[in-house]
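The structure under discussion is supplied below as structure tokens; questions concerning it will follow.
Rest of the complex left out; these chains stay put.
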Amino acid sequence: MQKLKLGMVGGGQGALIGGVHRIAARIDGQWELVAGALSSDPARAHASAAELGLDPARSYADFAEMAKAEAARPDGIDAVAIVTPNHMHAPAAIAFLEAGIHVICDKPLAATMAQAEAIAAAAAASGKRFILTHNYSAYPLIRQAREMVAAGDLGEIRLVHVEYVQDWLAEETSGKQADWRTDPARSGAGGCIGDIGTHAHNLAAFVSGLEIDRLSADLDAFVPGRRVDDNVHVMLRYKGGAKGMLWASQVAVGNGNALRLRIHGTRAGLDWAQEDPNQMRFARFGEPTQILTRGGAGATAAGLAHLRTPGGHPEGYLEAFATLYAEAAALIRGGAAEALPGIGEGLAGMRFIAACLRSSEEDAAWTAL
Amino acid sequence: MQKLKLGMVGGGQGALIGGVHRIAARIDGQWELVAGALSSDPARAHASAAELGLDPARSYADFAEMAKAEAARPDGIDAVAIVTPNHMHAPAAIAFLEAGIHVICDKPLAATMAQAEAIAAAAAASGKRFILTHNYSAYPLIRQAREMVAAGDLGEIRLVHVEYVQDWLAEETSGKQADWRTDPARSGAGGCIGDIGTHAHNLAAFVSGLEIDRLSADLDAFVPGRRVDDNVHVMLRYKGGAKGMLWASQVAVGNGNALRLRIHGTRAGLDWAQEDPNQMRFARFGEPTQILTRGGAGATAAGLAHLRTPGGHPEGYLEAFATLYAEAAALIRGGAAEALPGIGEGLAGMRFIAACLRSSEEDAAWTAL
Amino acid sequence: MQKLKLGMVGGGQGALIGGVHRIAARIDGQWELVAGALSSDPARAHASAAELGLDPARSYADFAEMAKAEAARPDGIDAVAIVTPNHMHAPAAIAFLEAGIHVICDKPLAATMAQAEAIAAAAAASGKRFILTHNYSAYPLIRQAREMVAAGDLGEIRLVHVEYVQDWLAEETSGKQADWRTDPARSGAGGCIGDIGTHAHNLAAFVSGLEIDRLSADLDAFVPGRRVDDNVHVMLRYKGGAKGMLWASQVAVGNGNALRLRIHGTRAGLDWAQEDPNQMRFARFGEPTQILTRGGAGATAAGLAHLRTPGGHPEGYLEAFATLYAEAAALIRGGAAEALPGIGEGLAGMRFIAACLRSSEEDAAWTAL
């Protein structure tokens, strides 16, 4: 099968997530990176392109020019990956959608709700695919957990507990990653809530299938001088009566990238942690807790769908990310990929951020989404 | 050294915590059980006493009679352990305090705030010791954690996360333990919040040294027909600016007795779980996480104070409980035991329960303690 | 029920295991310590007795005198606990057996095979009980594991892997515990093999029910100048065709008291570690691994027999040790205690030590027990 052609906006030298997208696109052999506007700084953009072996003719100084030029080429890109800081998602995404090019975009969807809605409108108008890289939802055991919940294995869901805790911003820090994430002009009004809180929110929604009715959020910026939140506490009330708690932090010293989801229903509970993603604890009421493993005994169809190696050969973050690219390819080729996150998840995430910010400003008042 | 003489109110056949107190009292050889009013049912009381080998003359049908009779004996008890359902703590405790007998009482302090205050008044008037068995605070690594926090090893505390989750009440159930704990007349208005939420609250306060300013609580009774809460979500704001979350549940399927405390400061974080109590994770910012072990390298004076066996020989729940009895003995003999919980902790726990109930009734309004 | 009367030989000030025996004897309230020859140094013996509150008339300078005197008293001891260095087990045990007093003795049975056989002969002649404190066999999940193996839950056993690794002798050290354990005159010719290797051997035999046919052992003394082994590697061939490996070490830096047993059969496997004794992994072929917990779902009769607290309230080393004392009491009172280790296990341990030493001297030649 021919590889699909991928372009990239952002992700030049010094970037983190751009490199992740490139590896993810390569893993399953469905994509070829052929074009890019890799930095807002043209010199850095071209140097980055050269380093990656791109045809210099397809290294652009500017995403608008890139969208136009690629749309005009007979061998133009099939999709673009947008891996810039949040405030650039909307202009870039809209430019490519309007040029008739599918978009794969990092989360959160945008820096502001208005931008998010503009992307949604552009996506709808374009008829093109818009994929949001909520990569944690693509871990095999997360896919399996979702299928188990949907099948009623947990009974009626009562409780959802999700936490995503890090410590890399525990002190005042600088550097490419920290700078834009703590700058409201580039990240949006949310800091931790937008950067990782949205992942936690998405994961909980993805697996539980529940919709938040109201939430009560208490946001803090613990590091003196920080202009965005670096710790987030939220109590959740779901439609239908389930309850939940969400904790996101970038100042919890001793934590790397500790995303964990626990769901408890009337019949069973499950517990999964991203840093040890090849196993999940599952307990039916009154029975011994089971350790379910990726691809192991008890695996469901969704848990087996993207099995690259047998159980015991740990797959990780990059493989889960690659599944998004594999499914994006399938979708663009006309197949189905019902678990792949898109505009809907992006808007839900933005509403979650907005509700948390609003609630926190009002002394953690209960706030509808 | 002569053993101290212990009496017991409650703890007859079919009881759980009475047996725990008796083992705890025996472990360090400081106490001898010599008298009891072991059940509110006189026949059961006497049968229980016989089973335990008590002198029949000191098996009482009634705690009031027992208090009077023991106070009158030249060889009367030094202290009484009160291990009844919550609503009986106050009458029993007051009877013994007024009789001039030290009291060791299970938590929570009482079923109502009025009862709690009456106990406090009686204790103050009596000049006798009142010890509240918040046993989890006596684990060696918890004592050590408290000392580390106080010494500034964690820097300034920013975050406190405590959870205490079980599943034994996930379905409607009956039996001696479940019945009184879900009956407001015997347990007080709080269910889960009183039974285990107070332990979580106490543990967090004990180690962090922080005082709650305001809290926002969301309590649920998930099991149909249940008259008290079985799940508790709380957001915490501490004096001085730290924040916290507390989750207590008796319906989280797959959990046994999962009490866990995490504290994060500006310099370091710690993580301890009751079901694996002989180790604690401790991480200084930018350094590898350390696994501190009971009595192992890095142990502080408080962590070493009650070392019955060397590291690697796991001690557990009963040994921590025994430390309370050893310290109670030391106190009664005129020594010091500054970490031993008493009336102050009991009142703090009652205020915590009351604030949670009030907050939850008012839609999780922020409530001062 | 009347408490049984216990005497103790050894276990004076500075001793380790004597204190463990005393706590273990107290935990279930079946025993009362009333007499002792607590040290081979009479001054220390009496000081230790005073500290423990023994009647000075029953603090003996000498075990022989004690055996005679206690046998003569109408209120003499029911049993004696022998907690001396290994070389004193035989003279003490024989003295008490000949005086008609039951013996509870620490392991290994003796310092030499000749002593061991003399004890066995004395025990047989006396008609008294002889109990050997292989305490690790009394953990509830170990009792359960044995029952599961016997019931065929694992199918036919193919593999037994046991390891017991520590690091406290990784460097040349001194002190009461280290001194006698590294002195062949007091410990016997085996060092690590006798001190902890026998525990590992006993645990494997206890659970698997298998008998060693031949073994090949490679013993080392890694610390310069050490006169006994401090590391032990053994390959095992069991009667019936199962195979095994045993590793015992006192120089494995980073290990506290890491005793672990794994058994694999045709149908299932299990995995238990002493430092986390309240859970055991159990996996049937082709099914998810289960986490069995002490007293939890799937517990067998033997796993429930000595349940002092519900699951989730961790019990440990002292409780397992206490089970031996509870069963010793039952036995002496005429009951049954089929899992309690005695002379047979002691002789088996001595034969194991001897075979390992002999094999190792002969370049790890296969050696029958």
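Note that the chains are named A, B and C in the order they appear, and that numbering of residues resets to 1 at the start of each chain.
Definition applied: a contact is a pair of C-beta atoms (placed from the backbone, for glycine too) under 8 Å apart; a residue touches a chain by one contact, two chains touch by 3 or more.
Note that the structure is a prediction, hence the values are computed from the model and not measured.
J.: For a quick check: 3 copies are placed, so what copy number does the complete complex reach in this file?
T.: 4
One rule holds in what follows: only the chains that are shown with their structure count from here on.
J.: What is the chain whose Cα centroid lies farthest from the Cα centroid of subunit A?
T.: C
J.: Where the CA atoms of subunit A average out and where those of subunit C average out, how many Å apart are those spots?
T.: Chain centres of subunit A and subunit C, defined by C-alpha means, are spaced 55 Å apart.
J.: What whole-Å value do you get for the distance between subunit B and subunit C if each is reduced to the mean of its CA atoms?
T.: 35
J.: Hey, what residues on subunit B touch two or more of the other chains?
T.: Those would be 255.
J.: Looking at the complex, which residues from subunit A come into contact with subunit B?
T.: 154, 158-159, 161, 167, 170-171, 216, 218, 220, 222, 231, 233, 235, 237, 243, 245, 247, 249, 251-255, 262, 264-271, 281-285, 289, 363-364, 366
J.: Spell out the residues on subunit A that touch subunit C in their complex, using ranges where they run on.
T.: It is residues 281-282, 286-293, 296-298 of subunit A that touch subunit C.
J.: Residue numbers of subunit B touching subunit C in their complex, please.
T.: Answer in residue numbers: 1-3, 16, 19-20, 22-23, 26-29, 52-53, 166, 255-258, 274-278, 293, 296, 308-319.
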